[in-house]
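Remarks on the structure that follows.
All protein chains but one are shown at their positions in the complex.
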Amino acid sequence: MVKKIPIGPFHPILEEPEFFELHVDGERVVGIDMTIGWSHRGIELLSEHKTWDQVPFLVERICGICSCSHPYAYVKAVEDLCGVEPPLRAQLIRCIAAELERLHSHFLWTGLAGHFLGYNTVFMWTWRFREPILDVLEAVTGNRNHYAVMKPGGVRRDIPQEEIPNILKLLDELEKNNSMLTKAILDDPVIHARTKGVGVFNKDQCRLYGALGPTARSAGYDVDDRRDHPIDAYDKVKFNVILCEHGDVFDKAVVRQLENFESIKIIRQCLKLLEGTKPGEICAEIREVPPGEGIGVYEAPRGEVLHYVRSNGGNMPLRHKVRAPSFNNILTNELSVLGNSVADAGLITAAVDPCYSCTERVGVVNRASGERRILTEADLIRLSHAKTEEIRKRFAALSGNG
Amino acid sequence: MSLALKALKKSPWVFHVNTGACNNCDIEILDCLTPRFDVERFGVLLVGSIRHADVLLISGPVTQNVLPRLRRLYEAAPRPIKVVAFGACGCKCGIFRDAYNTVGPMDKYIPVDAYIPGCPPKPETIISGIIKVLNQL
Partner (left out) sequence: MEREEVKRRIAEKFGAKVRIAERSPKRVFVYAENEIWTDLARFLFNDLGARYDTGAAVDDRDGVEVMFFFPFDKEHYFVTIKTFAAKPNPTLNSIAAHIPGAKWIEREMFEMYEVNFLNHPDLRPVLRADTRPADYYAAKREVKDEHETVRQRDDGEARADEVAGRPPKGKNP
C-alpha cells in the first residue's frame, strides 16, 4: 500500500521553500513528486528593464550562497557577446573572489549536512571556520555576502595590497581546519553507515539528466567547467578535478571536502600571479553592446551556471536566460531517493546542495484511507537523528562485544 | 507586565520563514547561532515548528506561490506572536519590487511589529533588532 508524504514547502535542512511528495510503501520510498517555484521572482523578466551594468546587482540576489556565480556567468556572457577580454588583474581578482565563495559554500553545506545527521558539533565547527572567509571577503569586496565585485569588462574594486597577507594567513588556517574536518568526518564509521550507499545516482543517469557539479563528479561523471570551458585565469592555474565513483551521499561529501583543498591551491596561485600585474588596471571599457548573442558559463559551487544574453543594440538586454545548476540537479532526486527510507530522504534531497530553502510541514497521506498525518520539521530531524543514534548504538554494542 | 509576557521575554523562540528570498538572510540568521555570534546565550532558540514560536522571523518578498501558505502559517501561530520582517526584501521587496511574481511586501498581508533592514542584515543588526523587539513587550 503506497502512502504519500509531502515535505515542504518550508525543508528542515535548508532555508528555501521546496515541496516534495514522497510516495512510500512501508518505510521505503517508491516515488517522488517535486513542486518548485516558491522562490520564483521573475528575474529574467526584470533583467529586461535594467541596463547592462545594473543587471549584476540583480542577478547577485538570485541566490545568496553562490552570489558571485551568477554575476560571473552574466559578465562572461556579455563579454562573449562583445568579444572583450578583461585585463589580467581583473581576471585574477574575479577568480580569487569566486574561489573564496566556493570555500564558504562547501563549508556551509558540510555544516548543514552534519546538523541534519545529528552532528551538531560539525555544524558549529564548520560555520565557525567559515567566518574568517566572510571577514576576508568583507575586507576585500565590502560585504560578507553580496559582493558586487563583477562588472562587464572587469571588476569594480581592486584588492588593496595590505589585504593580501591576510588572505594568505586565512588560507593556511583553512587548510589546517579542512584537513582536520576531512579526517574527522570521513573516518567516522557512523557517518559511513549513514551515508554510504544512500541516494545513489550513477554515471549514466548523470549523463541523461545533465547533472552538474559535485553531484555529477561524485558519480564519476567528469564535468568541471573550470577545466572544460576555462574562463579568465582558470587556464593559467593548475588544479585537480575531484572524481569519485559511487554517486552516493558519502561521495558527494568527499568531493566537496577535497575541492576545498583545490580552491586553496587556486587562490594561492592567483595571488602569486597578481604580483606581476599593475594595480589599478581592473576594467576593460565596453562602450556599447552590439546586437548578438552571448553564452557565459561558470562552475559555481553547485555546478555549472549558464547565462544567455541576447542584445538588439540597446542599453538593456533583450533576453536574459538564467539556468542555475540546481535546476538540473534537483531533478536527479527523482531517481536517487528510490529505495531509501523516509529518514534518509531529507538527506538525499539536501545532498545535491539545492539552492532553495524549505521548512514547514511534512504530511503523510494514506491514500487508501485518506488519513493525513503531519510531521513537522522537528519530527523529520528527529527521525534522522534517531536513525543515527540507532547506528551508533549498534556500533557501540559491536565494539563492546567484539 | 503579565506573567506570560515576562516568561516570553526571558527566552524568545524564533521560527524562521522564507517567502521566496535569495537565502542570504536565512544564512545570516543561522550564522547568529554559530559560535562567533551565539544568540543562544541570550536564550534565543530557532525552533522547528510554528506551534512553539514566540517570534516569527520572515524574510523574502512574498511570491505569489507562497502567499496562501504564509497566511495559513500566520493563522496557525499561537498568540501572542511578534512578527519581524527581515531584510530589504522583507521590509519593502528590495530589488524585486517590480517583479511580476512578487506580491509583497509582507506588511500588506500580515501585521508586522519590527523591520530589520539590510541586504543581508549583518548578524550584529539581527541581534540588535531582536533585542528591540523584546523591549517592545
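To keep things simple, chains are lettered A and B as they appear, and every chain counts its residues starting from 1.
Basically, contacts are C-beta pairs under 8 Å (C-beta built on N, C-alpha and C of every residue); 3 or more make two chains touch, one makes a residue touch a chain.
Everything numeric here is computed off the predicted structure, so don't read it as measured data.
J.: Check each of A:178, A:328 or A:384 against the chain that is not shown and name the one that touches it.
T.: The single option touching the absent chain is A:328.
J.: Who touches the missing chain here, A:306, A:337 or A:383?
T.: Only one of A:306, A:337 or A:383 touches the chain omitted from view, namely A:306.
J.: Which candidate, A:83, A:165 or A:189, sits in contact with the chain we can't see?
T.: A:83
J.: List every residue of chain B that touches the chain not included in the displayed model.
T.: With respect to the unshown chain, the touching residues of chain B are 63-65, 67-68, 79-81, 83, 98, 100-101, 107, 111-113, 115.
J.: Which residues does chain A use to touch the chain missing from this display?
T.: Touch set of chain A with respect to the missing chain: 36-37, 40, 42, 44-45, 49, 80, 83, 207-211, 222-223, 228-230, 292-293, 295, 297, 304, 306, 308, 310, 318-319, 321, 323, 327-328, 331, 334.
The criterion applied here is as follows: only the chains that are shown with their structure count from here on.
J.: Please work out the Cα centroid separation of chain A and chain B, and write it as a whole number of Å.
T.: Result: the chain centres lie 25 Å from each other.
J.: State the interface residues of chain A toward chain B in the complex, per the touch definition above.
T.: Going through chain A, the ones touching chain B are 9-10, 12, 14-17, 37-43, 45-46, 49, 57-58, 61-65, 67, 108, 124, 127-128, 131, 144-146, 355-357, 359-360, 376-378, 381.
J.: Show me the residue ranges of chain B that touch chain A in the complex, using the header's touch definition.
T.: It comes out as residues 16-31, 34-36, 47-49, 51, 60-61, 63, 65-66, 69, 73, 94-96, 98-102, 119-120, 122.
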